[in-house]
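The structure under discussion is supplied below as structure tokens; questions concerning it will follow.
Yeah, one chain of the complex is gone here, protein chain that is, but the others are all in their spots.
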Amino acid sequence: MSVTRNLVTFVRRWLGERLPMDDIEHFVAKQAGKPLPPHVSWFHTFGSLSLFLLGNQIVTGILLMVYYRPTPERAYESVHFISTKAAFGWFIRGLHAWGSTLMIIMLLLHVARTFLMAAYKKPRELTWVIGVLLFGAVVTFGFTGYLLPWTQVSYWGTTIGTEVAGSVPLVGPFAKRLLLGGDAVSGETLSRFYVVHVIVLPWVVVFLTAVHIVLMRTQGLATMDPVGKEVIPEGKSVIPFWPHHVLKEMVVFSVFLAIMATMVILLPQELGAKADPLVTPAAIKPEWYILPGYQFLKYFPKMLGLAVSTIPPLLVLLLPFLDRNPERRARKRPVCITVGVMAMAATVLLGIAGHFSERSVRIFGRAYQFDHFGIPHRSPEAAR
Amino acid sequence: MSDDPVKTDRRTFLDMVIFGGLAAWGTAMAVPTVAYLWPARSGSGKAASVSAGPAKDFAVGTAKMLQAEGKPVIVIRVSEELFRAFSPICSHLGCLVKWEAETRTIVCPCHAGIFDLEGKNVSGPPPRPLPPYSVAVVEGEVVVKL
Partner (left out) sequence: MTLRVSWVVTSIVLSVCAAVAETPPDACVKCHEKEAAPEHVSVHFREQVTCVSCHGGDSAATEKEKSHAGQVRKIARAEVPALCAKCHSDVRLMNPYGIATDQFAQYQTSRHGLKLAEGDQDVATCADCHGAHGIRKVKDPESPVFPKNVPATCARCHADADLMKRHGLKSNAPKDYGESVHAKLLEKGDLSAPTCITCHGNHGATPPGVRDIIHVCGKCHVKEQELFSQTKHFALTEKGEFQSCVTCHRNHLIRTKQEDIRKSCKLCHGDETDPARIRFTSIFATIRGAEALFQGAKDRVQRLGHAGIPVDEEEALLEEAKTGVLRLAPMQHTLDESKVLATAQEAEATISEINRRLDGKERAESWKKKSILPIWGFLLGMAGLFWLKLGRIKKEAA
């Protein structure tokens, strides 16, 4: 025990002679002991779970890169190798794949919590804007990562996804060519997506996350008081960040990890068939988090659709500047909450419509054919 | 640290269990990582190859059947210098073809399809040639690249 203590003292002194250790210790202690407002609850752990998932994606991503080869000849084979031959490769790939899905879910919950508690209001507008940008970056992460295993589904999913970009008038074909590195999804596309996925986006996301966290720490968590009347939390009711909130987060984190491991083991990520540019499989759909937007575009003619479809993200991005109501309690801002909840419901409905569109489904023994717009019709053979 | 010895003991015990748990947790995550990084049977990047044994044990005009990465491979020594390798799955209905030394052809036993030494379908129902693999003699050993 005393050996450890001596070692700590030695390192402390050694560093103290070279760095302003007192300032650093003071800073860490201040950060650790920072009081959180009393309303901080289990809902405030979604952000830190997203942060954990970011770490998970980085670590498992690095491990996957060890065996992954970004060429059309080897990509599928190398992913196949990872999930069949490399020890625990299936687990690491599963963590990465499920991690990406869970990350988007956690971010959505995090955004919903922030919205409902109005934590985006002055002075935290920038934190919100950066958060929305982060969400966009994470979706792009998902989109680029989706192609990398070079399977039929990923190849054709990407083809459909980039088709949307190509349909923009004037700049569309240009943008699509730039995105694909050619006229169709090919080895060039794989190379580009790989670079964006493993170099560009990680740095962007890490940088934005750092800014996001620094802003959050310097401004402190929002209270439920109206804008301008915020009371700095103090006294007996506050919750210290360390160790109280951290322990709480560790409890959530442990359970979350167990759930994630269960998903990886029980719901393995199937690899499917290798990409074949000459055979289009039936019923190709984008990933679930792109579906609402994909479905939304169907209801408008191309040009108008793209103009219209930029509006919802813009509204979300600029929300802190549009919502001037100083109140934070949900009951006191009925208009904003109603519009927000309706928008969330509409997104979910669009996603469901997108999921069922162009599919036939049996509901209570009756066959329904969902058309392009997701509207169900009794199947002709059932009607007869 | 508190002055009450009993209290201190209890707290340190809980702390020790927590630290022990965290250490076990860390180990449990490090072990699969190292196992994953440990070189497996064959790398993912390098195109796999399979050996058909030493060239001196391979008589001219004979053939060998190998299994590599779960795929069958037929290797034929055509002459002193020349080796050829093909996927022996007949392009007709998928039977495994055989080397026939007397006629120096590759024959499918199922429907009498015949392939020549280039793997080209010369007679019978097979619609396509046999997919070839490249063979080389590396340090006296016959190696098929997949």
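As written, the chain order gives the labels A and B, with residue 1 at the start of each chain.
The rule is simple: a residue touches a chain if its C-beta (ideal position, glycine included) is under 8 Å from a C-beta of that chain, and two chains touch if they have at least 3 such contacts.
Here the structure is a predicted model, which is why all the values come from computation and not from measurement.
Colleague: Let's see if you follow the contact definition: name the visible chains touching the chain that is missing.
Modeller: Visible chains that the missing one touches: A, B.
Colleague: Which residue from A:A258, A:V279 or A:V361 sits in contact with the chain not drawn here?
Modeller: Of the candidates A:A258, A:V279 or A:V361, A:A258 is in touch with the missing chain.
Colleague: Please pick, from A:T60, A:S83, A:T114 or A:Q295, the residue that touches the omitted chain in the full complex.
Modeller: A:S83
Colleague: Please output the residues of chain B touching the missing chain, sorted low to high.
Modeller: 11, 14-15, 17-18, 21-22, 24-25, 28, 67, 69-72, 89, 92-96, 109-112, 124-127
Colleague: For chain A, which residues touch the unseen chain?
Modeller: On the side of chain A, residues 80, 83-84, 90, 243-244, 247-248, 250-251, 254-255, 257-258, 261-262, 265-266, 268-271 touch the unshown chain.
Here is the rule we go by: only the chains that are shown with their structure count from here on.
Colleague: Can you compute the centre-to-centre distance for chain A and chain B, using the mean CA position of each chain? Integer Å is fine.
Modeller: Those two chain centres are 38 Å apart.
Colleague: Provide the residue numbers of chain B that touch chain A in the complex, in ascending order.
Modeller: By the definition above, chain B touches chain A via 32-33, 35-38, 40-45.
Colleague: Given the complex with chain B, which residues does chain A contribute to the contact?
Modeller: 63, 66-69, 74, 77-78, 81-82, 85-89, 91-92
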